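I am attaching a structure below and will ask some questions about it afterwards.
One chain of protein is taken out of this complex; the other chains stay put.
Chain lettering (A, B and C) follows the sequence in which the chains are written, and residue indices restart at 1 in each chain.
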């Protein structure tokens, strides 16, 4: 689209007049801030953005963006957004959802939206808890979590959002962290530029009901030992003083090695474009504390985009059959005349 | 359970008095027959079996088994079966479902049942079509399929049932073929003996609406070139004259090699017990015609079983707090006496 | 059957006309056969699911329609799943009522029954009227088939069983094989042509022109000429058999009906819905967005529309009904004409998202093609038992207009009306059809586009917040409709959602006064629809003893029944409701103008319940929950009871 005559937009242009209603120090604030930074850089007119969310603290997000927005019902945002994008390919549609909204009640819609590769940017705020309803177990809460609904500890084995996405044929899968501002901005940008379903998990701190759940990955002092930044074509190196790496031999599990003993070339080199998603899948399974958790773009490949395909079938059908003519349609098949 | 005094059961004991209502040459007949063969071998009294199904041709299955059965509603069988198994750990519970029932409307329940590892045997009859409603596109119908609902060809990228299961943390994942009688019997047996959610995809021919969809994998003359049997600890060898194999180097994609040029030791050796599911995931992605499609047990690992854990929390709680005493409960907290 | 309403002799049963020639009016001879004129005939084809009964039924229907008869059909499928060949549960039937007069029902009693096997005979014989013509494929009445149908001995042989019918034992299998001899068909292929042999026979019996059918065969099997030829030969073989053999001494003629002049086609309810929806989109100058999840008997709407891509129709087969409904809400927000359809079980699932459409005040059409319930119930059978679900199946105070189609062809007009209300009032609208309407067929006078009432859609184009800078998504017009602003429109950015909204600004607002105001406003808006829909009309005396009130698919039967009384000059009238919510403004007055109000419904009394609560009228019910439509006789009988009471 030609953006020449566009007024240059700034973060402020994307702020709505609504008072923001999250708890003090909620991770959602930072994600909102980064989003407001990224959108103006896309060269897309503000009115072309649509934010669709479900229900949850995170799903309040659209109210705070001065774009078109739909704060819908619990779990259905991907389905609603699919309707929006199918009917209006010209719009730039984002889905904002939470771990319960996306993976518990909404799991099926998420899975199908991703496998169809609808051109939606899906941002999952993972705080490993139900925030809005005040602290119940979520599908990402670790085993043993004591929550309002699991006072003796959760026995529900958690889902990995990224594994679900990859298992659902995702073309773009990424992870970032609410307070890792520069990285989060980069990831949101990458998602924005992807054609098709872009799925992003953001570690988000629920300061009230699950405070510090991701401290290992966000706390300055320790994070570098607990996360590894993925960069396309680069080896997986991490650690305070970048002295550790990830090596994989054959299909066996990945292992942490010291760069003292192992050369960089023996490390796993990241390939976000690998047609075969198994690598991304394996990376998505690396879990703290056993492993540093990868953040960044796990997978970014091209595949036909659903809404484009649907609309192409329409244009092709018009091209071949010509614009539909109602009276011709009515008169098709056997007819007869009276009087 | 001690099975000594059990009357020895036969296939006939598991046949209900209901007239079987599938189309001539429907693949469902064979699956039913193999099931009736397997159950008597398990040494479990007939009345302990419960078959729960959703809606679909396949879901008629329980009517034809002389066990307890529940032909429920579309897509909800895994949830209903979870209720059965949670309340009655002594029962042996099977879920019978179709590709639409399990992966379209029922996708979310399937995913959560598997991630919790509820002790259910889930048999998905995959005929890549909606049979009962007379031939619409299903989530496993290949791209381009022309069906009643996709006259110009489907643009919905299909799901892989096994990838969905593995992405949902499955502990047991297998695949077989309706007419591959011996193999199907073996797989059903393996599923029956697995503790936790056992997920089995069966290629099933819908003779009326999608006839021959799996001919490549079931037709005597050609199948051996198009499928590869997985055996734990054995290399992946296939072909009419077992002259081909599968090799994998590093995380790159698998490749088909000729045993003329490559030695067996260089082939991929199957490990169904690998803690890391990435191998199983990669195998699940091998698709005809590019690859032979693996059949057999992809993955079989142990993980805490949900219904056991739930019931353990109850026994532990009773052990620590003692059998709950209602009057004690009522009188807990602040009380006062009047009169 | 309808024919007893002839102007000439209202009381003479048509069957009299079908008595032996002696009693019949003089008629030209052909090959020594008598030709009789009939006013109308009910014929039913029945056989195994595999016997192609729906197909020949449809062919006979087309032939009759093209010939100019008025028609009304009633297909009767077995449960969705294929049953074993020859079994009772596998029987498939297709009933056609064709007439030289205007008719509204597929007929109570069958004049001619074609039964392809014992199971078909057993399950259908009861509907054949005494003295009726019974044509059977005697080759199919072998031991095993008889047994499967539960006959101890061959029913064709045990005299009294079939006495009182005009039985014709035709060795169709053998004759068909002979007919296709030499085309090199396998026996299985040859036998597949039997249905055309049977069709040919009745074509001769009722003097139908085989041409259209032959053309259809040729086109259909163009890729397989020998099969085409075989079917054509079987058809001719059947006709010749009737013509030449002794077994048939009479054949019949049913003159064309005097329908309103115009060009006609045959149409089923689901076809008419699909046509109506595309038409509505065209009239509104917008694209149609249809989201559905397959379910009997609604699936065909998706099938039809998915073939109309060159009309700009987007069809989305969603993962479930919740997604279908949700995506329709999204499409409506995006500015499309959004539609979803399902049947009972799916409508339940859509309830929550319908509520979202109500509170966000977006236009969406939700079609419920009703079937037998509760739960999965009787998927292939018809029922009217979702009316109260349509009214109340959502949490909170969640009012929605409800419109119901009365006949297959009426779906075309009714759904356009639904769409007009949806966009003019910015509200979801519930559209009720049923299995009987969906699969039934009738002649449809093909309209010119110019005859159709336009649908006007207005989208907000500029900021309505004179002064303030933010667009006001809930600033209403005189109809209380809020503006429909398309995403992508500069300056109109706004947010909507499922939490209670402040009127005008649309901001989240939990204040007591606003909630009361919005609840009242939503109710007032829907009530306001009564200002634009027609007042309730009645057929018959506009005051008197009995008013029969009907809705939906029972229209034809109830109307036919009431007309009997009207013709006799009795004080009985008929009011058929198209709008169930809101009711027409004058309905209360109408009801009070009659001594008794009778509400026949294929449920346990749902409209009756609404009428009693709304107007405190002591309406009586006539209710049938058997998965089948009313018979005219049943309704007439109940009316008579009321008159006699």
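The working rule: contacts are C-beta pairs under 8 Å (C-beta built on N, C-alpha and C of every residue); 3 or more make two chains touch, one makes a residue touch a chain.
Since the structure is predicted, the reported quantities are computational estimates derived from the model, not experimental observations.
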Message: Touching the hidden chain in the complete assembly: which of B:58, B:108, B:171 or B:218 does that?
response: B:108
- line: Where C:111, C:336, C:386 or C:570 are the choices, the one touching the absent chain is C:386
Query: Among C:132, C:363 or C:498, which residue is in touch with the absent chain?
result: C:498
- prompt: What residues on chain A make contact with the chain left out of this view?
  reply: 19-24, 55, 57, 60, 73-75, 104-105, 107, 130, 132-134, 136-137, 139, 148-152, 156, 208
Absent-chain interface as seen on chain C, which is shown: 79, 322, 343-345, 347-349, 351-352, 355-356, 358-360, 372-381, 383, 385-386, 388-389, 391-398, 497-500, 508, 510, 512-513, 515-516, 519-520, 522-523, 603-604, 609-610, 612-614, 616, 618, 624-628
Task: Kindly note down the residues of chain B that lie in touch with the hidden chain.
output: 16-18, 45-48, 50, 52, 55, 62-63, 65-73, 76, 79-84, 86-88, 90-91, 108-109, 111-112, 310-311, 313-314, 317-318, 320-324, 326-327, 329-331, 333-339
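As a working rule, only the chains that are shown with their structure count from here on.
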- request: Find the geometric centre of each of chain A and chain C from their Cα atoms only, then give the gap between the two centres in Å, rounded to an integer.
  value: 45
Field: Between chain A and chain B, centroid-to-centroid distance (C-alpha), Å
entry: 29
- line: Note: chain C sits from chain B at a C-alpha centroid distance in Å of 40
Query: Mind pulling the chain A residues that touch 2 or more other chains?
result: 108, 111-112, 310, 313, 317
- prompt: Of all the residues in chain C, which ones touch at least 2 other chains?
  reply: 309, 319-320
